[in-house]
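Missing here: one protein chain of the complex. Every other protein chain is in place.
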Amino acid sequence: MSGVVQVTGELIATRRAGAYHHLTLVAPGVAELARPGQFVALAVGGPTSATLLRRCFSIHKVKPSGTYGGTVDVVVAAHGPGTTWLTGLRVHDPVDVVGPLGRPFPLPAEPVPCVLVGGGYGSAPLFWLAEALRERGCHVEMVLGAASEDRLFGVVEARRGADGVSVTTDDGSAGRRGWVSDVLGEVVDRTGAGVVYGCGPMAMLRAVTEIAGRHGAVAQVAVEESMACGVGVCMTCVMPVTGNDGVTRMVRSCVEGPVFRGDRVRWDSFGDGICRVPADTLGAPRAGGH
Amino acid sequence: MSGVVQVTGELIATRRAGAYHHLTLVAPGVAELARPGQFVALAVGGPTSATLLRRCFSIHKVKPSGTYGGTVDVVVAAHGPGTTWLTGLRVHDPVDVVGPLGRPFPLPAEPVPCVLVGGGYGSAPLFWLAEALRERGCHVEMVLGAASEDRLFGVVEARRGADGVSVTTDDGSAGRRGWVSDVLGEVVDRTGAGVVYGCGPMAMLRAVTEIAGRHGAVAQVAVEESMACGVGVCMTCVMPVTGNDGVTRMVRSCVEGPVFRGDRVRWDSFGDGICRVPADTLGAPRAGGH
Amino acid sequence: MVDMSTTLGPVTLPNPVMTASGCAANGQELHRFFPVPELGAFVTKTVMAAPRSGRGTPRMAETASGMLNSIGLQGPGIDAFVEKDLAWLASVGARVLVSIAGTTAEEFGDVAERLAASPAFGAVVGVEVNISCPNVANRGLVFACDPVSSDLVVRIVRDRLPSTTPILAKLTPDVTDIVGIAEAALLAGADGLTMINTLLGMVIDTDLLRPQLAGVTGGLSGPAIRPVAVRALWQVTAAMRDGRLPTAPLVGVGGVRTGRDALELVAAGACAVQVGTATFNDPSRPRRVVDELEAEVVRHGFTRFADVVGIAHERMVRP
Partner (left out) sequence: MVDMSTTLGPVTLPNPVMTASGCAANGQELHRFFPVPELGAFVTKTVMAAPRSGRGTPRMAETASGMLNSIGLQGPGIDAFVEKDLAWLASVGARVLVSIAGTTAEEFGDVAERLAASPAFGAVVGVEVNISCPNVANRGLVFACDPVSSDLVVRIVRDRLPSTTPILAKLTPDVTDIVGIAEAALLAGADGLTMINTLLGMVIDTDLLRPQLAGVTGGLSGPAIRPVAVRALWQVTAAMRDGRLPTAPLVGVGGVRTGRDALELVAAGACAVQVGTATFNDPSRPRRVVDELEAEVVRHGFTRFADVVGIAHERMVRP
């Protein structure tokens, strides 16, 4: 496990970005260690909080130093009490930050073409990744999708930072009407991509993995499982993933992920909004057993 | 029971006053109903709060209307999580207010001289009372005491609004070294006071009651019992008080108080930091019984 | 338009939201904040035969998302209760669920009998039998901790009340097997169950290094315990659906603050819901939950509240 810090950060900027809030936090030490695909876990609710668990957010970008010390940016969708609290914060409010956490996107050793696929706020970590890939000489295209225009994040940034951008929305309010999966195959073929990076809802990541596979690319996906601790100690964030040895284990997505090779994830076990333990998982419950 | 409102108020001013914080809240409807000696119950901690119970504060003053609508002032000593949260609020923050609550100080029908005794922040409701008494032609003197100078509240205001002011501190950092009880007898005698009003810690109220009695005055004291609801529904704030019928009952200090005639309170039942049920209380536990 | 009515045995209530016993006094205090007849029913503070002073103070301690109380069943006694409190509730048109208790089974029966004989009994839509209180005959062990004592109390109360008056036994969660206690109460003649009473808890004052409550231990309530209430309702409902228990209405209580919280208890099996400690946070909560729960029923596309009761048992996915 790589370096991590825990620090009382300070919110220094907060602004709306479509349906989301874009937050910049001073969090000395995090930026220096972070790599694209990693995330931070933020405490929510302040000293009298009834919401004990941290909330996890992909790192959108970092600045290792600046006027205030290193900063970290995250993009937050207000949803339940924790994200609502975060998006209601005002500049100078303190925020306890733990990070960077998890494994980053692996970068290809060779300058292969790459496609980066983001669903909703799932695009947040991809711009930084795009930069790192282009520094290595990779041709980078992005595919951004969302339910509607306000739920797309970073289209302008994408146009600036990628070699090509495709946009889809479910309702056709921006880009092509449909899903990212409707355009992805074509982009992979056209660019001859060797790697497809994905971040977004599970159903999208599954589709990304399948399409990448069918079109001869490797999928690297950043998953989003419900997490209680973010640091590897609670075992709530597990999912069935097949290892190099061919054995499926329930692995912690916070420390062994959030980035997994798409073809290693046992997508077949997800359904009805739950994830079942595949019968061939190491130590799976036996009939009549636990 | 008299009129009460529940309203989402707004903090419009907050400033330090010695060891305390003086808060002004817009709380339409409260001011119109309130009388000196009543209190408000404030919700604390915001939407994610783990501290469910309201905190009660004597009304320091009210303004029935103004630029913002009616306002209520309270003086808060930061102590536990709720009062710390309140004193950390910033202007424009919302605060849920229930009030006015409890029975006010009874005003004498005749213009008799009165002495108002405040311990620590217990003086907060007395200035408003002094005003009401002087409007009725009463000669009003105040005795303010506290552990130290920073814990005195409103000495300047007292000098402006009363016909005479005595100050005591335990450490002698302001006024006379000692307790309010050291000077009270002399003030009652000198002024020929008919009523002594008291607000402050229980031990002080007990002393005030005894001294008033010995010097021929009636004591009216505003007590401070731990309250969970403030509105009369939880039965946590009770204390043994003897009624007109000579029977002692465990009465709710939030609705039947907080102001009681001092000689009706069963001071003998308070001790070791708890209040026992006197054996002659209506329905008191019997040996072997409940 | 949604049909929010619910039934407790022979009685139909216009909506399923109630106060919780001991968290709303006997009505007049909350009536300053909203008209109490707008609730499905008003549940009164547990009343016993004679007046009781309750315990000394401190009687409460705040805890994380909850509180402890140790009131000691303070109350005016059944005679003063029917004469003043019940009469007032009747006068404003409230539907009243009267909570009763005793320190012996006979005292329960006595209270029930005097209640049934009272002039304002017409306002009574049911009786909640608070068996979560100590039994002097059994070393102070709470009646609801023991199936035999629970059975005895419920039988006596059933006997002393008209059969048209539904009785609900109120259970404590502090037992190894709540389904067993539920069974005893239902077989003894309870028309339904109220679940849950407070959990036994304790707070130490870390300045004085001694128990914070004068009564040492107290009852834990508030949102903190909602998962325990949902679980208890779920277990008993599951036993009814499996045929292990006779089917009967369940009234849910424990940590309800909002319409969503109420919906949790309803989906687990409650056909009515009580709002307790949350009332201390906001005296209008019980009334607000009426509207919020209705809005939840609408949001989920139902037209009858009754269709939501226990729905989580049907929607459960088998892992």
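Order of writing sets the labels: A, B and C. Residues in every chain begin at 1.
In this text, a residue touches a chain if its C-beta (ideal position, glycine included) is under 8 Å from a C-beta of that chain, and two chains touch if they have at least 3 such contacts.
Because the structure is predicted, anything quoted here is derived from the model rather than measured.
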For the chain that does not appear here, which of the shown chains does it touch in the whole complex? A, B, C
From C:G109, C:G192, C:P211 or C:G276, the answer for touching the chain not displayed is C:P211
Selected from C:I225, C:V273 or C:V289 as touching the chain missing from the view: C:I225
If you put the missing chain back, which residues of chain A would it touch? 1, 3-4, 6, 43, 50-54, 96, 98, 225-226, 228-229, 231-239, 249-250, 255, 269, 273-277, 281-285, 288-290
To test your reading of the contact rule: which positions on chain B touch the chain that is missing from view? 50, 272-274, 276
Residues of chain C in contact with the chain that isn't shown? 55-56, 61, 63-66, 68, 145, 174-176, 199-204, 206, 208-211, 214-218, 220, 222-228, 230-231, 234, 255, 260, 263-264, 267-268, 296, 300, 308, 311-312, 315-317, 319
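FYI, only the chains that are shown with their structure count from here on.
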Chain contact graph, described as a line, ring, star, complete graph or other shape: complete
Taking each chain's centre as the average of its Cα atoms, which chain lies closest to the overall Cα centroid? C
Could you give the separation in Å between the centres of chain A and chain C, each centre being the mean of its C-alpha atoms? 46
Measuring from the mean C-alpha position of chain A to the mean C-alpha position of chain B, what distance in angstrom results? 55
What are the residue numbers in chain B that touch two or more other chains? 50-51
Multi-chain contacts in chain C: which residues touch at least two other chains? 64-65, 223
